[in-house]
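Then we have chain A:
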Amino acid sequence: MTTGEPLIVLDGVNKYFGPLHVLDDVSLSVGRGEVVVVIGPSGSGKSTLCRTINRLEPINSGTITFDGQPLPAEGRALAKLRSEVGMVFQSFNLFAHKTILENVTIGPIKVRKEKPAVARERGLALLDRVGIANQADKYPAQLSGGQQQRAAIARALAMQPKAMLFDEPTSALDPEMVGEVLDVMTSLARDGMTMVVVTHEMGFARHAANRVIFMADGQLVEDAPPAEFFANPRSERARDFLSKILTH
Partner candidate 1 sequence: ACGGDSDEGTGAGSKSFAAGSTMEKLNKAQKIKIGTKFDQPGFGQKGLSGKPEGFDVEIAKIIVKELGIPEDKIEYVETPSKVREDVIVNGTVDLVAATYTINDKRKERIAFAGPYYEAGQNILVKKDDTTITGPDSFKDGTKKVCSVTGSTPAETIKQYVKDVATQLVLFDTYDKCRDALNGGQVDAVTTDNVILLGYIAKNEGAFKLAGDNFTKEPYGIGVKKEDAAFRTFINDTLEKAFADGSWKKAWDDTAGKFGAELGTAPTVNRY
Partner candidate 2 sequence: MSQQTSVLYDVPGPRQQRITLISSIIAGVALLVGAYFLIYRPLDEKGQFSMELWGPLVDPSNENFSLVWERIGLGFKNTLIAAALAIVASLVIGTLLAVLRIQLKSLTRRRFTGLATPVAYLLRGLSLLLSAVTRVCVEVFRGLPVVITIFFVARGFPEFGASFDTLWYLVIGLTIYNSVVIAEILRSGMEGLPGGQREAAEAIGLSPLQTTRMILLPQSFRIMLPALISQLVVVLKDTSLGFIISYEETLNIGKQIIGVLSNPIQVYVVIAVLFIVVNYSLSKLAQYLQRRLSQGRKTAGTPAQNPPPAALMSQAESTGQGL
């Protein structure tokens, strides 16, 4: 599914929190339209990896390139980059004081200077796409977790991003809501969105990912197509991890 030069390239990235080496010489490239699922035990650096890509976390060494450009360090250039990379958080992070529709339109209106009416219309279309058009005028606290997360996805999509980052988008959800969010993500993947997804949902990894990346202790331990990875994990640690996740 990849075409031309890769969209996201990490090269020898190192990141420390104080003495803690959280990303240890990570190199990774994600092609356009590719869906990469990142798995690994808690604390292995998955979230951090995800966050470095739109510079919510600065890195200590190495380079990150997005769409052929090195990641800008600050200012308008950084804001522009971020507007091109959608991010979806585990805890939704919808703006609590704004309605769902306002959440979705604030980016287009304030950052891309779109006309409110235009942004509204497209916002409603996006909400419709994720299946919550009827909730547009409610506040986040009035929605279920699954609805909130879908709104968060719509908010990210409203910026028409070139890539989307998902950090455990379903792990704060009640089980019966996981499906609705994964469905939206799967349809996004089918439509050719470039996605980096940190998740524990092995079903999603199996049928929607192009590649699965296994991280442990800040290192990128395996990188393989899902079928290959699940059938035959190469490293001991991945095997161990999979056995814990999949048995019950």
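Criterion: contacts are C-beta pairs under 8 Å (C-beta built on N, C-alpha and C of every residue); 3 or more make two chains touch, one makes a residue touch a chain; residues count from 1.
With respect to how the candidates were assembled, all candidates are chains of the complex that A comes from, given by their letters.
Treat the numbers as computed from the prediction; the structure is a model and nothing was measured.
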item	value
Of the listed candidates 1 or 2, the one touching chain A in this complex	2
Chain A to candidate 2 touching residues, read off their complex	55, 57-58, 72-75, 78
